[in-house]
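One protein chain is absent from this view; the other protein chains keep their places.
Letters A, B and C mark the chains in the order given here, with residues in each chain numbered from 1 onward.
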Amino acid sequence: MTTRQITFREAINDALRQEMRRDPTVIVMGEDVAGGASLEHIEGRQEEAWGGVLGVTKGLVQEFGRARVLDTPISESGYIGAAVGAAATGLRPVAELMFVDFFGVCMDQIYNQGAKLRYMFGGKATVPMVVRTMIGAGFRAAGQHSGSHYSVFTHMPGLKTVVPSTPADAKGLLAAAIRDNDPVIFFEHKLLYDVEGPVPDGEYVIPLGQADVKRVGDDVTVVAIGRMVPLALAAAEDLAKTHGIGVEVVDPRTLSPLDAPTILNSVRKTHRLVVVDEDNPRCSVAADLVALVASEALEYLDEAPKMVTAPHAVVPFSPVLEDLYVPSAERIGHVIRTLMGHEIGV
Amino acid sequence: MTTRQITFREAINDALRQEMRRDPTVIVMGEDVAGGASLEHIEGRQEEAWGGVLGVTKGLVQEFGRARVLDTPISESGYIGAAVGAAATGLRPVAELMFVDFFGVCMDQIYNQGAKLRYMFGGKATVPMVVRTMIGAGFRAAGQHSGSHYSVFTHMPGLKTVVPSTPADAKGLLAAAIRDNDPVIFFEHKLLYDVEGPVPDGEYVIPLGQADVKRVGDDVTVVAIGRMVPLALAAAEDLAKTHGIGVEVVDPRTLSPLDAPTILNSVRKTHRLVVVDEDNPRCSVAADLVALVASEALEYLDEAPKMVTAPHAVVPFSPVLEDLYVPSAERIGHVIRTLMGHEIGV
Amino acid sequence: MIKTERGGRVEIQRERLLWIYERMKLIRSFEDAVAELFAAGRIPGFVHLYAGEEAIGVGIMAHLGDDDYITSTHRGHGHCIAKGVSVREMMAELFGKATGSNKGKGGSMHIADVGKGMLGANGIVGGGGPLAVGAGLTLKTLGKKGVTVCFFGDGAAEQGTMHEAMNLASIWKLPVVFVCENNLFAESTPWTYHASVKNIADRAAAYDMPGVVVPAHDVFAVYEVANEAVQRARRGEGPSLIEARGFRFYGHFQGDPLTYRTPEDEARWRAHDPLTLFRARVLDQEFLAEDALDEVDRQVATMIAEATNFAESSAYPADAALLEDVYVSYP
Partner (left out) sequence: MIKTERGGRVEIQRERLLWIYERMKLIRSFEDAVAELFAAGRIPGFVHLYAGEEAIGVGIMAHLGDDDYITSTHRGHGHCIAKGVSVREMMAELFGKATGSNKGKGGSMHIADVGKGMLGANGIVGGGGPLAVGAGLTLKTLGKKGVTVCFFGDGAAEQGTMHEAMNLASIWKLPVVFVCENNLFAESTPWTYHASVKNIADRAAAYDMPGVVVPAHDVFAVYEVANEAVQRARRGEGPSLIEARGFRFYGHFQGDPLTYRTPEDEARWRAHDPLTLFRARVLDQEFLAEDALDEVDRQVATMIAEATNFAESSAYPADAALLEDVYVSYP
């Protein structure tokens, strides 16, 4: 399979294009996803249209037209609920919730309608929809535009939750999410958009529910989510060099359904667990994974597992505080070293 | 302190009355909380007004009038957001979100506004409000009226979360919640409303953030939440009699802030942990507590901790399925026995 | 031609008239039966009954086929029956049986039959508005001729979702008909308290769509305004808002103490029974013969008895059902 070096942003655009070409029932909707394409002066020069606030859907309206790339009013309940209704009746909508922080204005349609219809209807409905949404701190976007909160969606039965960490994963997982017959929430970290990586050309699909071991190691398992994966990898490289510690980095990729065996097997090998999650700590995915390992593989744990997360605090605006807030490669490295303390004599 | 035997429902009504008498800025608002008190034919016979859909606020409008007991339209964002705005400007609103399942239509006002104003404003605001809301399965109320989901609120910085399990706790904790200067979400299990218990007469306040050891035991710590507390106690009594197992039942009462020391101390004594939570398992409070103990007291654990929760499924309507769905005293007992297996030879 | 209380005239074929009567009667009898079975403890949970509002659902649904969609509310039995969902399966559902429309997993507030275009009762007030927009979007995107009808209560009119849904349907010119069933109360709260507007239909102007108030007890009047709205939608001219003003015979939920309405009000409203009015009108003007109506009554009684038997004698779901259908592809 040939690959191209493209950004995370382009990889998502690629996946959308790929699936829209493949299946005419796939539509894209959201605020400014066609970005002013309704304006007269843009007629015929739609490359000037926005393509979402950070340009992820750019160019789609040119290729697929306004009937399949719909700008929406700022009515998240309305249009995400419409995606649910459309999914139940024959379309495959990909709706954009600009920032995950806005889930509070539309969660009912996601979790009480989208996620539950199938079960409550006794299996007599399918809701093949995707909600793409931006997560993550570090953008100086302050308290209402920097959350992650995938835990809230992972908690809810009926939803699948996906957090890619590389451009290739973003493409393959988004394609799988669109083909999936269940509602999938797809979390895109805004600080990853400009990250480049090799991405397979042409059709590329990564099955949901499969974790990826991003780095093999024998001493400690680090499970990291989203943008925490590259940070964990950086910490791992550093520790390999400086302390000879072998860090295994596991990227769950899909949080629900979770690939528990891959995580448990890694811990059974390394006997140590660190979970890195930039979300708030209480009832988090980090806690969920620690609880999983403690319940299922306690006897393999040589040390108490560690969680590296944001604090139980709102994301602060000030850069100095935000930089303290988000887990860093240094902090991850420090926690791993502490955990390995008696082995490496720190 | 003299006590009266009253129901959980009456205890809540008591606390509301107590605090409304004490502080004229306390107001109560929600759908039907004054229950048709605006109707002409009810003028002068307001005891006929509903008092909320399950009668919890009954009689308040008679004593405090319609300016302090406000019926609202079915506009949860609107009136719960109004409670936030009112709290920031001088009132102490107690807003009712009829069922917690409805959080999806108003979460933004709770978590992005109510919970964050203080932090985002650099400490220059207080939001002394309470959201009372019904939780719990077992009522044959099906998929959209039976959730618990306190995990979602516990996850969010800035919110305090309280789940009482007895009438006395309900009264004391609700009073504390109303006096608290932070936003508090107060979860009332609908199957507890008719449960009776001794409740102190007169002013009664239980500080938030203090767990209660509801039963002392040496063999295993069971942390149970809300209606799971009486079930855990029943299981404990049974196991004491039938197997001589000493179960310590810890009721956190406040989930955020959590009284971690009481839970950890109990586990350090018993060396075994079972968490009983009727919410769905992923990213749950159950997982949160297991992760806490695994991170902080791993070396004290003789056995892998166990979670007794609802499955990762929507609450089904059919009574036979719902009875399977909700943890029962039997299931709790069974899990404890399994955990104690090698000690008691099962 | 039959005169409507609005002063208009509608022409309805005999077969269709009989269908209208049969559906209204079936709804009424179903709800009366459910009320009894509930009181007797045979039906668990709680139920919101549609009796008294039959003319709305039936008058509208008389214009729809299986290729059209509806979204419904917590008070959904009538919509289901008018849309053609099997009453046997509905009754079995209320009993929580495996043979129910939703395999017993939904209950009263979630009865659905997507195959029949019935996208579900809904436990969330205002929850159906966005879903209806979505179904309308599917119809438009796939170039189908169908329409979607969104039923919602007067109480739901105060939910933000309805505002968003009506605006969306309007700007996208979707084939959606919004039907506000104004039964004067949201639970115990009178609509004159919760709504800031004289007619909920007046809000149509806020979305640049036609709005009309119609008496909920006159199936002919409902039929008339529904015809206009449905045709408009089918022609691709966009959504409409119909406010049908009427009365529910039972409480908000079955068992509600009803202290918020007076016996006098009740008597006055009950005098406008859509079924009695229908009978009187079609007999008076000799559109249908009394025999034919009586025969319908008998058939309906049999259907209800059969449905109840079916429900009573059906099995509960197997334990395994608990974990089925959370997802499509695996448990």
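Going forward, a contact is a pair of C-beta atoms (placed from the backbone, for glycine too) under 8 Å apart; a residue touches a chain by one contact, two chains touch by 3 or more.
All of these numbers come straight from a predicted model, not from anything done at the bench.
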* To do: Specify the residue from the set B:Gly44, B:Gly90 or B:Gly202 that touches the hidden chain.
  => B:Gly90
* Asked: Which of B:Thr7, B:Thr57 or B:Gln113 sits in contact with the chain that's absent?
  -> B:Gln113
* To do: Identify the residues of chain A touching the omitted chain, counting contacts across the whole complex.
  => 31-32, 35-36, 38-39, 41-42, 48-50, 53, 71-75, 77-78, 101-102, 104-105, 139-145, 311-314, 316-321, 324-325
* **chain B residues that touch the omitted chain in the full complex** => 25, 27, 67-68, 70, 72-73, 75, 77-91, 93, 108-109, 112-113, 117-126, 157-158, 160, 180-182, 257
* To do: May I ask you to list the residues on chain C that touch the chain which is not drawn?
  => 158-164, 166-167, 170-171, 193-198, 202-203, 205-209
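FYI, only the chains that are shown with their structure count from here on.
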* Which whole number of Å gives the spacing of the CA centres of chain B and chain C? -> 36
* Can you list the chain B residues in contact with two or more other chains? -> 77, 101-102, 104-105, 142-144, 311-314, 316-317
* Asked: chain C: which residues touch two or more other chains?
  -> 102, 104-106, 110, 122-124, 160-161, 326
